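As you look at this complex, bear in mind that one protein chain is not there, while each of the others sits in place.
Then we have chain A:
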């Protein structure tokens, strides 16, 4: 196992300088999700308009993989429609299965590809994405 596959510089950068960390004052859709096996928690907030993610923020506590994944995910989904955001989430799942996937919109996500060599850590990487699916999945059902 090569540690550098897991902890690439770009991941550590997102961990130390988390993008979109914080909360909106009001009016945002909030999704809370935790990983009961390890205690990691995330609260994802989305500003949505007409089935579109206008802006995103997150807060919570977790390891470098879960937090950097959340940081990248919130960057990637800004301005995306629900359908586009869900498609990104599907591609992220493929990445975790070890498939070759490109994220032209936000290439940094590809740095997380090494996580698939550390099966115990896949749940860390998918936490924020699962919160996204839960949030916009339930919101689309309402409409």
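Following the convention adopted for this analysis, a contact is a pair of C-beta atoms (placed from the backbone, for glycine too) under 8 Å apart; a residue touches a chain by one contact, two chains touch by 3 or more; residues count from 1.
Just so we're on the same page, contacts and distances are computed from a predicted model.
Colleague: Out of "2-oxoglutarate ferredoxin oxidoreductase, alpha subunit", "Beta-ketoacyl-[acyl-carrier-protein] synthase family protein", "Cysteine desulfurase" or "Putative CoA-substrate-specific enzyme activase", which one is the UniProt protein name for the chain not included here?
Modeller: Of "2-oxoglutarate ferredoxin oxidoreductase, alpha subunit", "Beta-ketoacyl-[acyl-carrier-protein] synthase family protein", "Cysteine desulfurase" or "Putative CoA-substrate-specific enzyme activase", the absent chain's UniProt record names it "Cysteine desulfurase".
Colleague: Write the list of chain A residues that the hidden chain touches.
Modeller: Per the touch rule, chain A residues meeting the hidden chain are 1, 3, 6-7, 9, 12-13, 16, 37-41, 61-65, 118, 120-121, 124.
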